[in-house]
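Note that one protein chain of the assembly has been removed; the remaining protein chains are unaltered in position.
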Amino acid sequence: MPAERPEGVRIAICPGSFDPVTRGPLDVIGRAARLFDRLHVAVIETPAPAALFTAEERVALLREELKGLSTVEVFRFDGLTVAAAAAKGAGWIVRGLRSEGDLAYELPMAHTNRLCGEREVETVFVPASPAVAFISSSLVREIAARRGKLDPLVTPRVAEALRRKLP
Amino acid sequence: MPAERPEGVRIAICPGSFDPVTRGPLDVIGRAARLFDRLHVAVIETPAPAALFTAEERVALLREELKGLSTVEVFRFDGLTVAAAAAKGAGWIVRGLRSEGDLAYELPMAHTNRLCGEREVETVFVPASPAVAFISSSLVREIAARRGKLDPLVTPRVAEALRRKLP
Amino acid sequence: MPAERPEGVRIAICPGSFDPVTRGPLDVIGRAARLFDRLHVAVIETPAPAALFTAEERVALLREELKGLSTVEVFRFDGLTVAAAAAKGAGWIVRGLRSEGDLAYELPMAHTNRLCGEREVETVFVPASPAVAFISSSLVREIAARRGKLDPLVTPRVAEALRRKLP
Amino acid sequence: MPAERPEGVRIAICPGSFDPVTRGPLDVIGRAARLFDRLHVAVIETPAPAALFTAEERVALLREELKGLSTVEVFRFDGLTVAAAAAKGAGWIVRGLRSEGDLAYELPMAHTNRLCGEREVETVFVPASPAVAFISSSLVREIAARRGKLDPLVTPRVAEALRRKLP
Amino acid sequence: MPAERPEGVRIAICPGSFDPVTRGPLDVIGRAARLFDRLHVAVIETPAPAALFTAEERVALLREELKGLSTVEVFRFDGLTVAAAAAKGAGWIVRGLRSEGDLAYELPMAHTNRLCGEREVETVFVPASPAVAFISSSLVREIAARRGKLDPLVTPRVAEALRRKLP
Partner (left out) sequence: MPAERPEGVRIAICPGSFDPVTRGPLDVIGRAARLFDRLHVAVIETPAPAALFTAEERVALLREELKGLSTVEVFRFDGLTVAAAAAKGAGWIVRGLRSEGDLAYELPMAHTNRLCGEREVETVFVPASPAVAFISSSLVREIAARRGKLDPLVTPRVAEALRRKLP
């Protein structure tokens, strides 16, 4: 059931699979948290064989990493991004930007989300810091699987979780 | 067996999976129909688990949507695009253009199709109207599966077909 | 002299040359106005031979177009974007996004602005509506100079100003 | 005064500055000539200090190069592309495509030309052959000015014209 | 076990799946061979259902094609690119460049490989010749499966191997 959008309070969701969260999205979430009154990080429920970590594990890692940010909450969702926004009363979707190529995927998604929810939902893009913008979860999983160095790419807590998952 | 290319008649094919057809390709086909004497819309036979609609259903939807265009025909094909062009005596392949990123996929395909058929086949690109260019069938299927609003993206007939397919 | 950044109030600037403002930036400003408590539209002081309209004229046109938005103000500035942000106590710069290619210019600018002001200033990108995103002021000036149709690209007021400027 | 668009005859213009024409546009024009009943190559009247060759010289070079194509004509124009199209009764504008980056400039132009003429004018894009697609007139002028090898980039006739112009 | 990096000798690896090798990578390898003292072509061990040719077959084809290049060797590897580089004492990874879109994938990979190996490994990009740069193994497999013309895309030896594999 959609939540109301409270008057004068700006609420956003930041959707992703976060499998696992890397330094790039942590940077984006930190910047986005200052932009909104409340920010809900939405963990997409990618089913088990496709994802390395379960949705619960991904939520738990994010909550640990983000516990210093008092206006940020983490939740799981299984459905359309616009439905997740509606569930939280959010009027905005936040997406990080890494490079030009991202937009070929992100712009059509933004236009579609604007048109296809019950109420209009806007997308805003926040550029990640260049020193971490290039990091992707899929490269991180591959490096972890083959025991490469993880510290430049993820926090120590996430590196530890990867080592336990891929011993 | 390849058809002849009749002298002085310009024939093109417009290939796609159209699973299902959205407002974007309908716009492109309408524009391309004026450019050629005959336009054959070629529905790629994506096998059942990969596609939401069967090839028959996709052909039927396209025929309904395009029946006002007297020089346009719809057919199924299972093979190389250049073979489909040869089967219809077509000298051109028409592709819609949505954004810069499309070309990274489309230009190599165009060069390859020019070189690898029995006879040379040219590709021409037609830009979709900006108001519908961003629409993709994969986003439409996802929105339909989760019961989002479909009207900005597809015709009423296609929206109805999606609701029957994904009740 | 830099203004203070008031606690708990989100202030942004939206810089541009707006020579003249088209339907694209008006769409972006309308969306950005909802995202911030105050939005200052900053008109860059491009000198006379380079710009078609004087800075005063560009400011006046914008003020007319935006007078329905109570939290939006328009001002001229001659200097760095980060200095304009500092002058207004703004913590954010808003930029519209039209296509992938825009980012090749916008991302380096965003990174530079983040690093080179007195205080850190973030850039957020807001996608324009696809039906107006492709419009550029330089094309509008060219069309006006040669008496093409202006209505799809600018408001009636701006079209009238162009006709008076380029009779 | 706009020409009529004759019924059942497909007419296009191919605009450019052609300063001078290189192997890339010659390839595109050859392909486009087969697509239309008549193709008018429109030489933009770039004023003297900006262009290396005068408009007359550029027209003359193109006419020499294209004299084997009976349905192609070359003319100068000074104005909007859509006005040039109207003058020739053309319903299409043909543009060559070299790489993804081209579209960032070409798509907005195509959308604008569709909307801003007296009658709707469509743009179609024709990919140049990869072996010549990378050639640009500005690189050719620079190489000629410094006496580099010209043969891979332009025809012998154009190479000779460059050597006479830049002795 | 990592090999030593001998003083004053420049060693590189050129990784890929080469399923099968086309004219594009052969062009790149030939150019890269002149740049390094030793070049190790690393064939990624894509498992059987995913790849058309076995790793042994892909290695054998490459060895035949490259036997004229005395400083080039071919080997299989199953692991991280940076581990393959370490195994050969290589300080560089060579990648061919086809178009702008390639970089969206290649730049993050290059940054990651620089950071995540035991020792720093640099990536250098070598542009393929435009006449063959557009060729991709996936298009070649599709054309071979449907009996299109292969000669413009691969060497006669590889064309023959494709015809035997897909009769």
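Odds and ends about this structure:
Going by the order they are written in, the chains are A, B, C, D and E; count residues from 1 in each one.
Quick note on the criterion: a contact is a pair of C-beta atoms (placed from the backbone, for glycine too) under 8 Å apart; a residue touches a chain by one contact, two chains touch by 3 or more.
Worth saying up front: this structure is predicted, and the values here are computed from it rather than measured.
In terms of the touch definition stated at the top, the absent chain reaches A, C, D, E within the entire complex. In the complete complex, the residue from A:Ser17, A:Thr81, A:Ser99 or A:Thr112 that touches the missing chain is A:Ser99.
The residue touching the chain not shown here, chosen from E:Thr22, E:Thr123 or E:Ser137, is E:Thr123.
Interface note for the absent chain: among C:Arg34, C:His111, C:Arg146 or C:Lys165, the touching residue is C:His111. Take chain E: the residues that touch the chain left off the picture are 10, 31, 34-35, 91-92, 97, 99-101, 103-104, 107, 110-111, 114, 122-127, 129-130. Hidden from this view is one chain, which touches chain A at 99-101, 130-131, 133-134. Listed here are the chain C residues that touch the chain not shown: 79-80, 82-83, 101, 103-105, 107-109, 111-112, 115-118.
Just so we're on the same page, only the chains that are shown with their structure count from here on.
Taking each chain's centre as the mean of its C-alpha atoms, the one that lies farthest from the centre of chain E is C.
Interface comparison, A-E versus B-C: the higher count of C-beta contacts falls to A-E. Legend note: the chain whose CA centroid lies nearest the centroid of all displayed protein CA atoms is B.
Taking the mean of the C-alpha atoms as each chain's centre, chain D and chain E sit 39 Å apart. We define each chain's centre as the mean of its Cα atoms; on that basis chain C and chain D are separated by 34 Å. Residues of chain A found to touch two or more other chains are 99-101, 103-104, 107, 111. Pairwise chain contacts in this structure: A-B, A-C, A-E, B-C, B-D, B-E, C-D, D-E.
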